[in-house]
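Structure, as structure tokens:
The complex appears here without one of its protein chains, the remainder shown in place.
When the chains are written out, they are named A and B in that same order, and each has its own residue count from 1.
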Amino acid sequence: MKPMDLGAARASTSLPAALGQRIEPTPESKPLLKIEELSLSRGESLILDNVTFSLRRGGTLGLLGESGAGKSTIALTLIGLLRTPEVGLSGTIELDGAGNVTEAGEDAWLKLRGRRVAMIFQDASAALNPCFTIGRQLMTPLRRVMGLSRSAARARAIELLESVGLNDTPSRLSAYPHQLSGGMQQRVMIAIALSSNPDLLLADEPTSALDVTIQAQIIRLILEETRRRSASCIFVLHDLALASQCCDDIVVLYGGQVMETGPSRIVLEAPMHPYTAALKGCVLEFDTEELRPLPSGAPSFASKTPGCRFAPRCPRALEKCAANKPPLADVHGRKLACWNPLT
Amino acid sequence: MVDLSADIELSKQPARVSAILAFARSNIFFVIAATVVAIFVLSAVFAPLVAPHPPLDQDMAAFMSPPLTENHLLGTDSFGRDLLSRTIYGARYALAIGFGAVLIGAMGGLIVGMAAGLSGGVTEWALMRFIDALLALPSLIMAIAFISILGQGVDKVILAVGVALIGPFSRTVRADVLQIKAQAFVEAAGLMGVKRLAIIWRHILPNVIFPLAVQATIRVSYAVLVSSGLSFLGIGVAPPTPDWGLMIAEGRSFVSFAPWIAGVPGTALAILLIALSIVGDGVREHFDPKLRKQG
Partner (left out) sequence: MTTAPIFRLLDVQKAYEVRAKGGSLFTRAKRRLRALDGVRLSLGPGESLAIVGESGSGKTTLLRVLLGLTQPTDGRALFREKDIGDLAGTDRDRFCREVAMIYQDARGSLNPRMSVLDLVAEPLDHHKLCAKAERRDRVTALLTRVGLAPEMMSRYVSALSGGQLRRVAIARALASEPSVLVADEAVSGLDVSTQAQILQLLRDLQREMGLSLLFITHDLGVAAYLCDRIAVMYLGRVVEAGATREVLKAPAHPYTRALLNASPRFFAPISDPLPGEVPSPIDLPPGCRFAGRCVRAQSDCHTREPALTPASPTRAFACLHPLPFSEPSAH
């Protein structure tokens, strides 16, 4: 994706205006994260197939798709947690212009993980260790990663908890995770993720376990905190409406292939890929009369599948869709991989 | 065994055979262990055909002859009885006691565990304290206590070891019942108006029986061990029955100069126990829904 396109799109729309003022991107700035032709295979299956996208500094990006689309796989790859012998990884992941890390060893990842890239998990109650106090879980990375002294780490931990909106912070430090509500636990997770001032925050469905009013609080908090630190954020989401509210750019995935990607305003306003359109057609608004769900089906991950993986469920599939994989090409301010797009 | 059945089915269901072969390849220890258990079972069943001598026959010419002597492949004991034959006959007792005791223990555990899990309140409390009392003593001590009441004999040993196993079985059954009772499908059946007994029979029992069967396979080896221990102590099966524990006890006095007398039945016992444990673990890994992730 050319950074220039993004800048132009944003300047013209001023959206997502979720939080009012934003940092205007400098058009020639290098992307913070560049992913090119990232493929991930496990045995006979190809889980990610040539995924390409980039993210500018201070930007937010949404990975969208149904379960099995590879959204979480991308997030886990970006934090280097899918580095087992049976996983085959190829392509480039470049963070801040600092070389490709797909081939890098664990040493290189240790310098990134939790320092420059941090993750907020879906289920905070499972991601926090029930045996340790909030303070200990927050102070351990501060002392080990940031090298702070005990008292400095404590002061910083209190500061972080206050910044994520917890009150009565000194006493919260000695609380155990189960003593907090789900929303509070997610706030603590965010504080831990922010503790090392990361450049890139990965939020894997950060609110799907929470009530809607709490969801709004948490999404706002993540956006505010990342913006304050001029960090970038990748959201893994399944809710298109929410993505339109909190992401500058989106990547729509199906079966590990990128279907459509571009500024969210452009892609979600007028989707050109039948899959994006179908997802949008499933979103309930308060005046929705008719839903247009896709036929059932799950993508095949067989590495030999030559064509578009969405073809078997696609209402607009042509003969060549199953035979040839459409390339990701620039069309109308976005990138699109489809032989028979909507116009 | 395995090859034989594979040959028969080869013509009919090649797909199934290849699945079995694939399973065998990936679980080579399980197949070996299953084969060993099968050999023990078969030799126990066909002991009169397989054993070279009757178990009680004394060879006056060969007292305490070492293994590989003529006519006695694994040697003879202090009475000149053939150790191979006695060991083969001994497998009958070991397996009969092992499976019989587990059957009694599992049935008893099922009844007590179901009663405790379903009743709740004071009844459950009383039953569980009773089981705790049973569990407070090791099974071997329990079995000794029962034997002292019941007297000696194979049937008595089966009963004693079986009763001693009720405690652990009822604990697991009760835990399963409590877990299943809380499942939505049990509540759903209640909402449909299904009678309580029918819910127990149709919804709870099948979900308890399967894990119990798996438990039972694992505990067979333990039951064999306890029964051999009883015989070794001289309070289980009475001499001259060719029971392994008894044989080991008899060989004990001669261990320094005729180690095979205790060694042959001891090795047989060890091999059977290890094989049974591997088979039990294999069965559990394959069938236990808690270990098998749902796709």
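Going forward, contacts are C-beta pairs under 8 Å (C-beta built on N, C-alpha and C of every residue); 3 or more make two chains touch, one makes a residue touch a chain.
Keep in mind that what you see is a predicted model, and the values were worked out from it rather than measured.
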{"item": "Among the chains presented, those that the missing one touches", "value": "A, B"}
{"item": "Among B:43, B:170 or B:207, residue touching the chain not depicted", "value": "B:207"}
{"item": "Residue in contact with the excluded chain [from B:64, B:194 or B:238]", "value": "B:194"}
{"item": "Chain B, residues in touch with the chain not shown (by the definition above)", "value": "183-185, 187-189, 191-194, 202-203, 206-207, 210, 289, 294-295"}
{"item": "Positions on chain A contacted by the hidden chain, ascending", "value": "15-19, 66-67, 181, 183-184, 211-217, 219-220, 223, 238-242, 244-246, 265, 268-269, 278-279, 281-288, 291-294, 296, 298"}
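Here, only the chains that are shown with their structure count from here on.
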{"item": "CA centroid of chain A to CA centroid of chain B, Å", "value": "54"}
